[in-house]
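Okay, so here's the structure we're looking at.
The other protein chains are all here in position, but one chain of the complex has been omitted.
Take a look at subunit A:
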Amino acid sequence: MQTIPLKCVKRSIASGCVWRASIARYTASKGLKTSAIALGTAPKHPTVDHGYLPNSPSPITTNLEFFDAVSDKTIPAYRVLDGNGEVLDGATVPEIDEALARKIYETMCMLPTLDNVLYNVQRQGKISFYHGEEAAIIGSAAGLENTDEVLGQYREMGVLLWRGFPLQSVMGQCLGNEEDSGTKGRQMPVHFGSPAHHFHTISSPLATQIPQAAGVGYALKRDPARRGKNCAVVYFGDGAASEGDFHAGMLLGSVLESPTIFFCRNNGFAISTPAAEQYAGDGIASRGAGYGVKTIRVDGNDALAVLAVMREARKYALAESKPVLIEATTYRVGHHSTSDDSFAYRPRSEVENWKKTDNPIWRMRRFLEGRKWWDEAAEQEMKERMKKAVMSEFRRAEGLKRHPLGELFTDVYAGEVPWNLKEQREELAGLLKKYGDVWEPWRKERERFKGNGSDLQ
C-alpha cells in the first residue's frame, strides 16, 4: 500500500469531506492516482430546440451523451463555523441567544459523559454503545419542536436528552431494570422509545424506520389537529442508506408528499465498511434529486449549520407538506459499538487527526466563548455536575431489579392472548414452581426480577 500524499489527506480533512479522506486512502491502497476526486457529468440541455417528448417535460436532444451526476460539481456542504468555531466569511449565524446556545452545548457534552460511563460499564460485562456526532444530533434536535415525531436508528439518544428524557430513563433502558418503561427490559441497550417525547422505539434492523417515517409524516398530514404543525424526522446512517428500505421510504415520502425530514448521518463508516466502499456516487445527497426531493448537504460537525438547516427544512416540509433530505457529514470517532475494535480497519492516527481538526464540541464551545457566553470555569462546573449526575444515577439504577418475570409473555398481541402463549406461560410457571427454589441457576436468576418470578404463579 503506497503512502498517501500528505497534501491530499490534509486538504481532504480540512475541507471536512470525510469520504474524500476515505477515497484517498482507498485509491492509494489500490495504487491509483489520488489527485482527482471523480466528479460527475451532468446532462447537457440541447442547444437546438426540437420540442418535447409527447406528454413529457423532457426536451428532445440529438446528442447521444450519457450523464452520471445531476451537477458537474460535487454537492456543496453548508457550514457556518470553521474548525475553530469562528463564523465563516459570508455565513449567517442562525437566530440564537445565550440560553439556547448553552443548552445546545451542554446537551452535546452530556453525550460523551454518558458514553464514557456506559462504555466502561460494558467492558465489565454490563452494557453497550457509542454515540458521538454530537453536533448533528443536538443541532438537529434543537431545530425541531419537541412534538415532532422522531424515528431514529440507534445513535440518536441526544434527541431524547434534548427533549428532557431523564437520566433515570437512560439508565433504566440501558440496564434493563424495572424503570425501563421504554422496552420493559426486552431490548439491548440504547434501544430507547418514549411516546411522551415523540421518540419511536428503536429497533436493531437498519433502515426499517425510513419507510415508517414516510408513513408517520403522511399520518400527521392527514390529522387535522397536527397538519402543518408537526413533521416526522427519521435518522439513519450512510450504511443504512444502502438498504432497500431507504429507497422505499424516499419513494413513499415523495410520492405521498409526506412532511418527513430524512436526516442521514454520514459518518464515513458502516461498522468497518468505509464510505468509499459503500457507494460510488456523490454520497447520499446525490440521491435526493432522483426522488424529486429537496436536498441539502451540511457539515454535520457544525452545530449551528445543522440547526439552521433543520429549521429551514422543517419550515419547508410543513408549509409544502413535502419531504426533505439532509445529509450531515461527520466522522465516527468511536468504534461502531463495544463489540467492535475499529483499529482493526483504520489507523489510530486518522481518528486522532479527526478529533483534533474537526471536533464538533470544540467548535461550538469556541463559538460560545467568542460571544462571551462560556469560559473555563463554566466548563469545569458543567463537567463535574454532569459526571456526578451520571454516576449517581447509574449507581442508583444498578441496584434496581428487573421487571416482573411475567413480562416475558406480555405485549405480544393486543387483546386476547392466544392459547399457545397462555399455555407456555403456564408451562414456565409450573417449571418455576417445581425447580425454581432448588435449581441454582434459576434460583439466582429469578431474584433479579421484581417479585422473584412469583407473578407467574
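Heads up, the rule we're going with is that a residue touches a chain if its C-beta (ideal position, glycine included) is under 8 Å from a C-beta of that chain, and two chains touch if they have at least 3 such contacts; residues count from 1.
Here is the rule we use: contacts and distances are computed from a predicted model.
Peer 1: Can you pick, from "3-methyl-2-oxobutanoate dehydrogenase (2-methylpropanoyl-transferring)", "AP-4 complex subunit epsilon", "MIP18 family-like domain-containing protein" or "Vps16 C-terminal domain-containing protein", the UniProt name of the chain not shown?
Peer 2: Of the names offered in "3-methyl-2-oxobutanoate dehydrogenase (2-methylpropanoyl-transferring)", "AP-4 complex subunit epsilon", "MIP18 family-like domain-containing protein" or "Vps16 C-terminal domain-containing protein", the absent chain's UniProt record gives "3-methyl-2-oxobutanoate dehydrogenase (2-methylpropanoyl-transferring)".
Peer 1: For the chain that's not shown, point to the residue among A:Y78, A:Y279, A:Y316 or A:F409 touching it.
Peer 2: From the options A:Y78, A:Y279, A:Y316 or A:F409, the contact with the absent chain belongs to A:F409.
Peer 1: Among A:D49, A:E376 or A:E440, single out the residue that touches the unshown chain.
Peer 2: Hidden-chain contact among the options goes to A:E440.
Peer 1: Identify the residue among A:T41, A:N84, A:S204 or A:Q457 that touches the chain left out of the display.
Peer 2: Touching the chain that is not displayed is residue A:S204.
Peer 1: Using the document's contact rule, name the residues of subunit A that touch the chain not shown here.
Peer 2: For subunit A, the residues touching the absent chain are 176, 184-188, 191, 203-206, 243-245, 402-403, 405, 407-409, 412, 420-421, 424, 428, 431-432, 434-435, 438-442, 445, 448-449.
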